[in-house]
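A single protein chain has been omitted; all remaining protein chains appear in their positions.
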Amino acid sequence: MSDTPSTHDTTGPIKRPTRWHIGVFLLPAFIVYSAVMILPLIETLRLSLFNTVDGQSTFVGLGNFQVLFGDERWADDFWNALKNNVIFFIIHMLVQNPIGVALAAMLSLPKLRFAAAYRTAIFLPTLLSFVIVGFIWKLILSPIWGVSPYLMDLVGLKSFFSPWLGKPNSALIAVSLISVWQYVGIPMMLIYAALLNIPEEVIEAAECDGVTGWSQFWKIKLPLILPAIGIISILTFVGNFNAFDLVYTVQGALAGPDGATDILGTLLYRTFFGFQLQLGDRSMGATIATVMFLIILAGVSLYLFVIQRRIRRYQF
Amino acid sequence: MGSLQLKSVRKSFGTVDVIKGIDLDVKDGEFVIFVGPSGCGKSTLLRIIAGLEDATSGSITIDGAEVVTVPPAKRGIAMVFQSYALYPHLTVKDNMGLGLKQAGTPKAEIEQRVDKASAMLSLEKYLARRPAELSGGQRQRVAIGRAIVREPKLFLFDEPLSNLDAALRVNTRLEIARLHRELKATMIYVTHDQVEAMTLADKIVVLDAGVIQQVGSPMELYNRPANLFVAGFIGSPGMNFVEASRLGIADAKTIGVRPEHLTLSRDSGDWQGKVVHVEHLGADTIVYLESEKVGLLTVRLFGEHHYAVDDVVFATPTAGQTHRFDAEGRAIR
Amino acid sequence: MTRNAIKGLLLASSILGTAGFAQAQDVTLTVESWRNDDLAIWQEKIIPAFEAKNPGIKVVFAPTAPTEYNAALNAKLDAGSAGDLITCRPFDASLELFNKGHLASLNDLPGMENFSDVAKSAWTTDDGATAFCVPMASVIHGFIYNKDAFDQLGITVPATEAEFFAALDKIKAEGSFIPMAMGTKDLWEAATMGYQNIGPTYWKGEEGRKALIKGEQKLTDEGWVEPYRVLAKWKDYLGDGFEAQTYPDSQNLFTLGRAAIYPAGSWEIGLFNTQAQFKMGAFPPPVKNAGDSCYISDHNDIGVGLNAKGANQEAAKKFLTFVASPEFADIYANSLPGFFSLNSTAVKMADPLAQEFVSWREKCKPTIRSTYQILSRGTPNLENETWTESANVINGTDTPEVAGEKLQKGLDSWYKPAK
Partner (left out) sequence: MSKARASLTRTSLVHLALISYAVISIFPVFLTLINSMKDRNAIFRNPMQIPTPKTFDLVGYYTVLGQGDFATYFQNSFIVTVVSIALVLLFGAMAAFALSEYRFRGNTLMGLYLAIGIMIPIRLGTVAILQGMVATGLVNTLTALVLVYTAQGIPLAVFILSEFMRTVSDDLKNAGRIDGLSEYSIFFRLVLPLVRPAMATVAVFTMIPIWNDLWFPLILAPSEATKTVTLGSQIFIGQFVTNWNAVLAALSLAILPVLILYFIFSRQLIRGITSGAVK
């Protein structure tokens, strides 16, 4: 199944029938994806080079980007959102993924009873919609309903309760942790799979060498699941920098208090579609979308071309 | 029925040439084995014959018909894969019958051919099982059965024995030899194991680096290797090579002597050396010695011999059993 | 090709859009709205009343959640899939729709004569020449209180700022009620129920609002900062954890009888009537000193306009004329107590609480919310900023002065008052 026949032979190249089936296999996906996703997205990104001047849509080159980074108000909002987004991502990396790894490590212990029940329970939040997750957690953390203060009272920590979602310095952390709660099932599942893929012989060899318990995890299993952790990191990155729904349902489109939970997704939503009296600004919205796309692209490229190449893969 | 001709068949992946112009003639009913080290292109060549890879250029005819652009299923071939490649979701019977069913063969005939093949391979008991419920040897027999059922012009085997253990390998080798005799079919067989090649083949094709080094019957290759590569590859343990200049021979570059064509003596002989290692195999004894004049030598003696490490001995090549090679490695005849 | 295949597949499973439901002669009008709370009233009262008189026209009320309304509506208008009738937000948001050609002029609509210029002001072009939405209702701000609690504690209805805080102190000291039910979590509660509620008293209603638009006053002026100073004092009277208290939390706190005073908009009346198990009363925003003239926010809030590209213009106009009629005003104002009709024909309202609110129109000077007209056209958006800053002031994260400066700075960055 070669590309094209090369022509440096005496008997000449062989003519072959076109392999129509490749086209047939690719076409449905290509058509739907291009027509419904790519073309509309291109249309949107194109808008970032245009703006309304005197009521007319005019090509302004990189003018919108100049406004976004040059105008103090725009730049403040943007950097604030980016900073919050980075914190959002860091919390996921520091909390969600380690918890996911730990849960997976425990679940993959041989002959663990009830493993399926645990797995199902922990994966459950991942299946819920933002509408549900946002509403439930607002209720639980609400100082009015009293579930959280009650629960903290049970463990003698009531004095530590505070209206986290309403305080500028705790709101972002609280929202991030809700998101972690919702999504921890995904790293757990993927790491679990990677751990199960380590052949029993390798673990048995480690047992014979006296590498057991924690040191077995650190010295044997962890290095072997690094590629999976790499994939999870990049999925977390892409997911976090595209995130929007959870902040929107929990904290509203203004991502309060005082913009403390504003991430790129919410900034984009407000700008692009407008909110309350604020009118949607398609051009600036598209500009922010383009910047987001570039950030994500940069992250993914960094992963693909730098990090992924350094992670050693092992064949079992 | 079942002859095969290859004419200047080439194959390149991008700029890398893996098959560099192969010409080959296989007669009806012949058992031909492609042998060579890994990466020599033997499997690629087999897959080109099967139609699983496209040749970049050249011509392939089966029974006189050009098949270069014919899809595998229409070439009248059957193939047995190293990994068995059984359809995991089908029973043994369906695995064997699928090709015929696909070709629209009547049900009764499929039934009959499957029965015949499974009898030939003693697979009757397993017809209803799925591949996962079979042992490695049974799976390999099913894979062979699947090929037999198709009654092909050409059987293609791609290292069919390398996933089996040693004892099973010998058995299956015998079985394949028996099948060849019973079916009188043309078989092309790829292996990297020269013992398999020597024991099964009517004709061996030695390949290296995408080029045929020599074609011939097992004994032709053994007795009259065309070049250094073939000389070294065929025969076990491998041929001893000595620089001709060390022996004062001017009209050759290298002299080759097979281990079994050296005699040993404690008293006198052509090349003095010191024993460095001895292998007792029962029927044979292999002695390795380090000679100042000609370097490391392997000597194969028939029966039991009691040499010890550090013994000083003399080796002498049997007259008329040495091979001479020129500067390009070609045999001088 | 694929599309048609899928389409065929779905058609085959007999799943059709509303298009498939439209009968040959019947016209179906769709009303876009953010008032999903009113769904039942539309379905049970308003639509049957209209359909009874206009056979052959069917009306579908299709509300969207308020938070998504603008975004969804704009997308649908741009693509041409919006309903025939568009519920109008007041002022700039709808003006923008008119300027873009999405809303049609309604100057010639029969029934528009039933509305005064003031009533139409929220949906007219800046030059006052063209009206583009039929005014439906206005809402009035004030405070609703738990009458039983006031009686129990012997508190009289406060009229001045000092009395107001004295009452709060008393409730707090007694301890069985949270003095005031308001949270800052949803931001807009702080701005709308707080700042826009008490503010007009300090910036003198329309006088201050117009001066701000002309550039004669600034948000850093005393009249605009002082309401923030008062708001900052509210902090001590709100429930524990008010920073994370949402708007529904506040409503529940009050209707479950746990809070004594609720800074309100008149639209709460209907809901509170069904949920509260105690007697309620209402009072207007307290004045600074006894005898000062009082101001109330009487804000034109809802109108309904005609989608200029809608398919059923004639039927839609018939519906708009219906909306402009006294009959509609009567149904609407009485089904939704607290939404006051803007129709010139006076509507007789049965609800006592609603009557109380509307009675303030006679003694106090009405004004509209300060940020709605003209001042929220640019970026940053003054309304949104006011939400954030009002919450900040109550939370104590910004001082009143800083809040005023931030708002004025944002406004200055794009707004140049016409000299």
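Worth a mention:
Labels A, B and C are assigned to the chains in the order they are written; within every chain, residues are numbered from 1.
Definition applied: a residue touches a chain if its C-beta (ideal position, glycine included) is under 8 Å from a C-beta of that chain, and two chains touch if they have at least 3 such contacts.
Predicted model, so just to flag it, every value in this text is computed and none were measured.
Within the full complex, the chain left out of the display is in contact with A, B, C. One of B:A103, B:M219 or B:V276 touches the chain omitted from the figure, and that residue is B:A103.
Only one residue from C:A49, C:A62 or C:C294 touches the chain missing from this view: C:A62. Among C:V118, C:L256 or C:V402, only C:L256 touches the chain left out of the display. Set against the missing chain, the residues A:L124, A:L157 or A:A205 yield one that touches it, A:L124.
Among A:A75, A:M106 or A:I307, the one in contact with the hidden chain is A:M106. Residues of chain C that touch the chain left out of the display are 3, 6-7, 9-10, 13, 15-19, 21, 30, 36-37, 39-40, 60, 62-66, 68, 72, 75-76, 78-81, 247-248, 251-252, 255-256, 271, 275.
In the full complex, chain A makes contact with the omitted chain through residues 1-4, 19, 21-22, 24-26, 28-30, 32-33, 35-41, 43-44, 99, 102-103, 106-107, 109-114, 116-133, 135-137, 139-140, 145-147, 150, 181, 189-190, 192-194, 196-197, 207, 212-213, 227-228, 231, 238, 242, 244-245, 265, 268, 272, 282, 286, 289, 292-293, 296-297, 300. Residues of chain B in contact with the chain left out of this view: 47, 50-52, 71-74, 77-79, 81-89, 98-99, 102-103, 146, 150, 158.
Convention: only the chains that are shown with their structure count from here on.
Ranking all chains by how far their C-alpha centres lie from the centre of chain A, first place goes to B. The two chains most heavily joined by C-beta contacts are A-C.
Core chain by CA centroid proximity to the global CA centroid: A. A straight line joining the Cα centres of chain A and chain C is 37 Å long. Note for the complex: chain C touches chain A at residues 1-3, 67, 70-71, 74-75, 89, 91-93, 96, 183-188, 239-246, 249, 252-253, 371-372, 376-377, 379-384, 387-388, 391-392, 395, 397-398, 410, 413. Residues of chain A touching chain C in their complex: 28, 31-32, 35, 72-74, 138, 141-145, 161-168, 252-254, 256-259, 269-270, 273-281, 284.
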